[in-house]
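Heads up, one of the protein chains got dropped from this complex, but the rest are sitting where they should.
The chains carry the letters A, B and C, assigned in the order they are written, with residues numbered from 1 in each.
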Amino acid sequence: MNRYDDIWIMAAQCPSRLGTVDVVTRFLKERGCYITEQQSFDDRLSGRFFIRTEFRPEEAGFDAAVFQTAFAERAAEFGMSFELTPPGRLMPVVIMVSKADHCLNDLLYRYRTGQLPIEIRAIVSNHPDLASLAEWHGIPYHHFPITAQTKSEQEALVREVIDASGAELVILARYMQVLSSEMCTRLSGRAINIHHSLLPGFKGARPYHQAYEKGVKLVGATAHYINDDLDEGPIITQGVEPVGHADYPEDLVAKGRDIECLTLARAVALHVERRVFLNTSRTVIFER
Amino acid sequence: MNRYDDIWIMAAQCPSRLGTVDVVTRFLKERGCYITEQQSFDDRLSGRFFIRTEFRPEEAGFDAAVFQTAFAERAAEFGMSFELTPPGRLMPVVIMVSKADHCLNDLLYRYRTGQLPIEIRAIVSNHPDLASLAEWHGIPYHHFPITAQTKSEQEALVREVIDASGAELVILARYMQVLSSEMCTRLSGRAINIHHSLLPGFKGARPYHQAYEKGVKLVGATAHYINDDLDEGPIITQGVEPVGHADYPEDLVAKGRDIECLTLARAVALHVERRVFLNTSRTVIFER
Amino acid sequence: MNRYDDIWIMAAQCPSRLGTVDVVTRFLKERGCYITEQQSFDDRLSGRFFIRTEFRPEEAGFDAAVFQTAFAERAAEFGMSFELTPPGRLMPVVIMVSKADHCLNDLLYRYRTGQLPIEIRAIVSNHPDLASLAEWHGIPYHHFPITAQTKSEQEALVREVIDASGAELVILARYMQVLSSEMCTRLSGRAINIHHSLLPGFKGARPYHQAYEKGVKLVGATAHYINDDLDEGPIITQGVEPVGHADYPEDLVAKGRDIECLTLARAVALHVERRVFLNTSRTVIFER
Partner (left out) sequence: MNRYDDIWIMAAQCPSRLGTVDVVTRFLKERGCYITEQQSFDDRLSGRFFIRTEFRPEEAGFDAAVFQTAFAERAAEFGMSFELTPPGRLMPVVIMVSKADHCLNDLLYRYRTGQLPIEIRAIVSNHPDLASLAEWHGIPYHHFPITAQTKSEQEALVREVIDASGAELVILARYMQVLSSEMCTRLSGRAINIHHSLLPGFKGARPYHQAYEKGVKLVGATAHYINDDLDEGPIITQGVEPVGHADYPEDLVAKGRDIECLTLARAVALHVERRVFLNTSRTVIFER
């Protein structure tokens, strides 16, 4: 049995104030919902409160719509925003890639084998290279070439695919284009990028070459939400890999692939399991 | 400011049943206590529920004794046991050692610099070697030699020191004697041992030599509660270290010291911060 | 440029004796070969010497056959066995699987993208499930069902495929059958298995379930050469992953997949790059 076969998730946040946990837990008790896991955190520096609850309705006739409406009323008193995720829900996503296929290949494998609760609605690329990989998995592949001149037209096409697909999450799986500020704003909080360095070290292009020049002994990858400041969005998770003097730049590129795949997949899992909360420019992550 | 300067901790567990979280959180709300961090877990296999709450009384006149008595009544309905830990409390401990000093030295450093909320009441050893280290830190050192013939007499002396000291935790920091079954039972749930292997691999004596023979590529250390089955008590935490072909048994011993220190110190911190719960032969750990 | 585009590898071993390095390095110098990387190790416990050399012929007209014959003469004086690997050589391999596809999928990806210097000649399975995956990569897939009664016949068929393919390495990528003693002997030193535990902990079946029962805080995977003692062959490499109380057995299975893939791929890379040497029941590994 999968752990989420009968488990609902509620993720919520609001300003700090006495009773923030109670408003959630009392409601669940009243509705006959058994809490199987719960984590909450109050950030004394930002003055915000975060809570994630997994629960199982124990009484017959649990009605999500009724539940949601009723809880919204209580939550309102606390200025609390919340999301309710039903058991087994697959989050619709769009993946953006360029030519490198390792992250895409990894996501597709996890998708195909049900390891990630996502439904990949479309793959978008500025290159045709990865079309056959998409095809084997039966996923529509949109090739939208880009040049300096056609950037905004291309982004319009990308946006259209995202909107039409109903995607709630956009995954930039080594998409080697800088998104426009407008696009970043539009996707704020729902687009995850993988950067191949331990940000904020080695921002920008060719981070492994920068790492080689500096002679660092650890390289890594950073999965973060995009924002309109390049490589500066809130960090979700980071992975690390030891390297040595015998690793030339091309070896760092090769060595980095695994950690990029793992870090991106981990960030996607955290996001779709509602474990990530935005807290100004940082994140709160309730890990399993 | 230390994170626990004004924070109370409540750790509780009981059989699984609707309302287990609510009974805690509602009470805290009623008493004007603000929950800063909370973690709960329901183990569907053992049918037990675990909860750890950090909170700050927000109203003047918080009275721990009154709080405790009142909550005990509610907890009783759920068969819930609980412990309440006030801000800044130092847990009284006794440390047991033989000749190896690395774990003791590490614990003493953390103790002296206030990194561990403990108060070391006494150090007990079957050898005189580490007396001067204890002396420099101003801690009573009891040297109780042991032979096969005097084992039970020696243990009686050890017990006396533990009892007289008021220790709530006994730390076996490389104490190279097997405790009697009676002693294990008596200290059940309140004595932490560090074993120098990744249990259950390499139980018993000379684990690094066993590891060398097997040619493993990772060695480690395991901090666990003792029970009367040698090296079999509930595991709290484990650490790991890569090794290679050029590491002879004596190198493994040397390499293992750091991970032993770190693993033991981490287990002690988890225990004194009330993050560890016994769950039959396993543990539930709410990590920060 | 790939690091091995113009690099030869010589791997050699012999009993310890004065001059063991010199016999290799002097020869290379005489033949105009420039050593780009070299590692040697003398095991004082087993009394054996191991050396791995990467070199680039600097003079025109390097003739491998002549080189090999000439060096064999010198090596003979030291009882030294050696292997010479030309630049860009792909080692022929056969992969054996059952139903689980994660390790196979991972190896196929690395193979397809040239990350592993192997040529997969055939995939053998006791189940038909992974045929389409093999097909997409254009690799012959042999389905040989097995029952207690047909074990030796099935192994004969497997042997035939291995022999016909010219495979120098057999990779057991979660092949869930115990090989016969005869088969193990035959494949000794050239068959790598991935076991999903930190051997010698949790030998045998269902190691993740054993790990859950014990309540360990780290799980792992072990890549090792097979021998006729189940799960006891010389260890090549091991990987590790932290787990917690909220990981049920099925979660450990899921969490372990990544570390199994990485550990097996790493062992294969070490083997095909001639970095692994058998040293009685242990291995010497010269890592990059």
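Just so we're on the same page, a contact is a pair of C-beta atoms (placed from the backbone, for glycine too) under 8 Å apart; a residue touches a chain by one contact, two chains touch by 3 or more.
What you see is a predicted model, and the numbers here were worked out from it, not measured in a lab.
Screening C:A12, C:L28 or C:I259 against the full complex identifies C:L28 as the residue touching the chain left out. The residue touching the chain not shown here, chosen from A:L84, A:L262 or A:I285, is A:I285. In the full complex, chain B makes contact with the omitted chain through residues 1-3, 37, 101-102, 105, 109, 113, 115, 136, 244, 246-248, 250-251, 254, 257-258, 262, 288. With the whole complex as reference, residues 16, 18-22, 25-26, 28-29, 32, 34-42, 44, 58 of chain C touch the missing chain.
By the touch definition given at the top, chain A reaches the unshown chain through residues 41, 43-45, 198-202, 213-218, 220, 234-238, 240, 244-246, 248, 279, 281-285, 287.
The working rule: only the chains that are shown with their structure count from here on.
Although chain A and chain B share one sequence, what matters here is the overlap of their interface residues, and that overlap exceeds half of the numbers used. With centres set at the average Cα position, the gap from chain B to chain C is 41 Å.
Computed from the mean C-alpha positions, the centre of chain A lies at a distance of 36 Å from the centre of chain B.
Each of residues 37 in chain A touches at least two other chains.
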